[in-house]
Every structure is written in structure tokens, then in C-alpha cells.
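Of the protein chains in this complex, all but one are displayed in their positions.
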Amino acid sequence: MRQDHLISATQLSRADIEAVLDRAAEIDADPAAWHGRHSGSILGLCFFEPSTRTRMSFDTAMKRLGGRTTDMGAVESSSVKKGETLADTMRVLEGYADALVLRHPSEGAAAMAAEFVDVPLVNAGDGAGQHPTQTLLDLYTIRENAGLDDITVGIMGDLKYGRTVHSLASALTNFDVRQEFVSPESLRLPRSVRYDLHGSGAQVREHTDLDGVLADLDILYVTRIQRERFPDENEYRKVAGEYRIDAEDLDVAKDSLTVLHPLPRVDEIAPEVDDTRHAKYFEQAHNGVPIRMALLDSLLETDTEGDR
Amino acid sequence: MRQDHLISATQLSRADIEAVLDRAAEIDADPAAWHGRHSGSILGLCFFEPSTRTRMSFDTAMKRLGGRTTDMGAVESSSVKKGETLADTMRVLEGYADALVLRHPSEGAAAMAAEFVDVPLVNAGDGAGQHPTQTLLDLYTIRENAGLDDITVGIMGDLKYGRTVHSLASALTNFDVRQEFVSPESLRLPRSVRYDLHGSGAQVREHTDLDGVLADLDILYVTRIQRERFPDENEYRKVAGEYRIDAEDLDVAKDSLTVLHPLPRVDEIAPEVDDTRHAKYFEQAHNGVPIRMALLDSLLETDTEGDR
Partner (left out) sequence: MRQDHLISATQLSRADIEAVLDRAAEIDADPAAWHGRHSGSILGLCFFEPSTRTRMSFDTAMKRLGGRTTDMGAVESSSVKKGETLADTMRVLEGYADALVLRHPSEGAAAMAAEFVDVPLVNAGDGAGQHPTQTLLDLYTIRENAGLDDITVGIMGDLKYGRTVHSLASALTNFDVRQEFVSPESLRLPRSVRYDLHGSGAQVREHTDLDGVLADLDILYVTRIQRERFPDENEYRKVAGEYRIDAEDLDVAKDSLTVLHPLPRVDEIAPEVDDTRHAKYFEQAHNGVPIRMALLDSLLETDTEGDR
């Protein structure tokens, strides 16, 4: 792995991914041992788009490592409003921090920003582009619950627009994983993503109905179907209803099935599922902390050793 | 006291209250001794409604204990806007923090949230409901200035809508305190609050005019009369003017009278009063820090000892 920036999950080899996951597992086993490890470092949080969980989990991760954060705040109150370019803003902010986290509404923003800054930069989502730490925490949660070898992963919901799905599907091709995609016809995987998956030799199938595959799954990864994707409210309700999971649906699943969701959910998973052994989506969200601790630790170590 | 959540001042016995107040007094006597006591802990600040002083004083309190905070930020930029339920949001956030502080516009929100999270949760105000740390700092300030036995406390202003007043009045029934309520007829204590106070055997009287009781008071607790409570601007001005305190008014008061106000004030207390020996409302606001340090210390100690 390049030690300086993390822009896309696609830049990570299987070995890179496993290194981060292994370190996250070490952290999870004894979090207190990692406190104070980066007590002289500051992480800059540059969110050009609102975010609660990603921002807070980077913030927490840095603080659990003993470090500090400095937050750019909302774009409405920043110098961006005065016409400053992203390149200029990032070049100023790198002077305040030992590493930067960037979320931006424009695809490609993180790669562009990385050209201008010398401190490590982590992409925390660039529009329809990449969100590599989400992929890492998804992989970590899958590995903790089912391993990453010889498993079947179902991915259901909006497969067309969700960057989370595309990135996860791509990363899973590094492992011995069968992927079953379930979505309405109108929200199928984009052709380019399908093409890449097949090109990598992945074992991939597509379905419009969960029934035929649910019993085979080790992991069911559910995503939100957004109202705004449908011109018509009734059409949305009908589709959303068909791709909703409740406790009864899970009767046919393996005992060991793990249900995941990148959150926030709206109606995709009935609240009753929360109390079943299958529900691991809150753990998944919480795994963002050890994963980001592991990542920050790897980005900061070469950068700060010796001088603080 | 239940060690895990603080939802309402009514859950606190006299002994519970005195334990927090005693600890706050210890902290006040030697703040530096408490620094570093919770250096491995993170407090999550979940303000679903704006707040300056409550948020900052929790933030400061945690930092004075050596801990860190992570702030959810404004609701407008959170996943709440995507339709996430409060229960889901809180279950995600508990993964980031060792304790949570919640302010929410809906009465009952804190009690509901507490059902879903395992880390200690502190209610920092739930609409017309409770705000127990405000009550604790009010009691602390009263005790520091006049003791909590055999005293007379006047409470003046908007007694109908103010949750601060209801909570304080209720908490004072644990002590040997005479309560004199002063308000316009239209902003009297609600019947339910009066009923509870009488039911607890409290020594309570109501007045429409401060003149008759001011000379007897050890504490005068003034609250803001809000413009929006009156349909008519003239009516508001007339009423607000009658329940305003200036330096001359205080000529008949005891030398030892202490004037308090939960702040922010608008016109209820003339600025000239600030320079008299009676004015203790800024000290009262500052007491939010040792009180919240004491409370956080009690909530965190069972939770974090040993593992960090």
C-alpha cells in the first residue's frame, strides 16, 4: 500500500486489506494499548458535505489513538464561499494537520486534492466515486462474522447508484466469495461494474428476488432504496416493500446468516430484526472506529516517528 | 443513584444530590487534581437542538477531567435528515463514546433513548421535560451561597412553561426550603406542579407581586418571560416590566440575598445589578463545569475502571 494517501479501495491489494483488517482486530482485542500512540498528531477533518457517522468515527478513531482533530466545519462558513479553490483550501489546511480526511460532493475530488498536499490524505467519500474506509469496515465485519473464504454474500437494494455497493463488490473479488446481487430491474448493477466483476473472474449472479438465494447466504448486505430514484411515489413504495426484510423472511436463512447495512436505514430492515442473532449492522457501524484507527496508525507511523 | 443514566432530577434522592454536590465542591477546591482522571474516555455530544452553554460546559467538564468529546454537530447535517430514527442514531453513536449527552426537542426523548444504549446517557434537556444537570448546578449555587437548610427561595418570572423552574421546585422539596413563587396570573405554576409540591409537603406560597416577600428571601431565582407567550406586544411589555429587577428594588432585600438566573437574560435583571454583591448568575453558569465534572466522574468510574 502507498503509505501516503488512501483514495480508492481499488488501490489496495489483498495483502494490504488483510494488513489493515489484522491491525483492526488487534486494536479491538485491546483498545487501551493503542491510546497515546499518536498523542502528538492532529487529523484535519475536511467535510465539504455533511456526515455524521463517518466524521464522528474518524474523530473518535484519532482520539482513541491519543491524537487530536481539527474540523473545517460546514462549507457555508468556510472560505470556499469566498471563491477559494479546493486545491488552495487543501494546501492551507495541510499546514494545520499531520493527515487530512476529505469528503467532497464531486467524484475525483480526493485524487485531485492528493496531488497538492504532502501529508497523508484519506478519501471519506467523493460523490459517486469512492469511500474506501467504508469498504474496509464492511470487509472487516464480514470477516469477523463469516470469514472471507468460501462464503456467499448477497447484496440487495439499490445496486445502481450506491458507491458503497460498487466498492464492496470490487473489493470482494480479492477473496473467495460468491456474490449474489438482488435488486429491481431498474436498479441493477451498472454495466461497467458488472463488466469489471466478470473481468476479474468473480463468481457473480443477479436476481430480482431474494427468495431463491436467501437460504444459501452467509452474509446479506442490505442497502437503502432512495425515494428520489423514482418519479412516482407509488412505484417507490411498491419496490421498497418488495426489498424489505422482516423477521419472518429470515426463517429460511442459515442460523449463521449475518445481516449488514451501511446505515442509515429507513424501512429496509424491520426493527424486529434488530433483536435477532442475524443483526450486525450496529456492530458494523462501530467497526468504523478500529478500522479507521488501524488505517490512521499505518498512515501516520512513517510520517511522525522520530519528530514528535 | 442508578449509575448508568441520568434522565430526570426526580430520580435523585437527597443523598444522591448531596453526593454530586459534595464532589463538585471537592473539584472546585482543587480542579487540577481531577485532570487526567478520565484521559482514556470519550463523551459523545448529541444536541438535536442548539445549545451554547450546556454543550460547552459539558465539553469543558469532560476536557477538565482529561477526557475527549466527539460532537454530532447540527441536526441539519446529520443522518437524521435522511429519516433515521432516534433509536438508530443513538445505537450508532454509543459505539463512538463511553458516555452520551442528549438534548432533544421532544419530551421523553432521553428516557426512550436510554432504553437502547448501554453506555451512560445524560439528559441535557428534552423539550418541556427535564434538564437535571441544570437543577444540580442551581442547587449547588444555592448551597454555596445560602446553604440548603432553613432558607427561603423566591422563584420569579415564567413559572408556567419553564422546565428549569419545575425541576428546581421539585428538587427543593428534598430540603428544608420555603418556596415563594412570584408570577403574573397568566404564568402561574401549572396545576400539576402545584399539586405535586403540596403532595410532597413543601412549604409553598404563590404571589403576583415580589414586594411582599423580597425582604424574607435568601435566594431570588429570576427567569425569562418570553415574548412569544403573549399574543400582544404591549401586554408582554407591561408584564415583563413588572417582573424586572433593578438595583433600587434590592434596597429592601437582605444583605445576604443571592440573585440567580439560568441565563440567557434579556431584560429581567438590569445590568446595574451585576455590580452588586447579590449578583451570582455568572458564577451559577460557571458552576455548570464542576457539577458536570462531578456527574461525569460518577457515571464513568464504574464504566471505565480497569479497562483503560
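First chain written, first letter: the chains are A and B, and each begins at residue 1.
Assume a residue touches a chain if its C-beta (ideal position, glycine included) is under 8 Å from a C-beta of that chain, and two chains touch if they have at least 3 such contacts.
Note that the structure is predicted; figures quoted are calculated from it, not measured.
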Per the touch definition above, residue among A:91, A:160, A:194 or A:207 touching the missing chain: A:91
Of A:70, A:203, A:226 or A:298, the residue in touch with the unshown chain: A:70
Residue ranges of chain A at the interface with the undisplayed chain: 40, 42, 44, 68, 70-74, 76-84, 87-89, 91-93, 95-97, 307-308
For chain B, the residues touching the chain missing from this view: 31-32, 35, 50-53, 55-57, 59-60, 63-64, 74, 263-266, 271, 282-283, 285-286, 288-289
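Definition applied: only the chains that are shown with their structure count from here on.
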Mean-CA-position distance for chain B and chain A (Å): 40
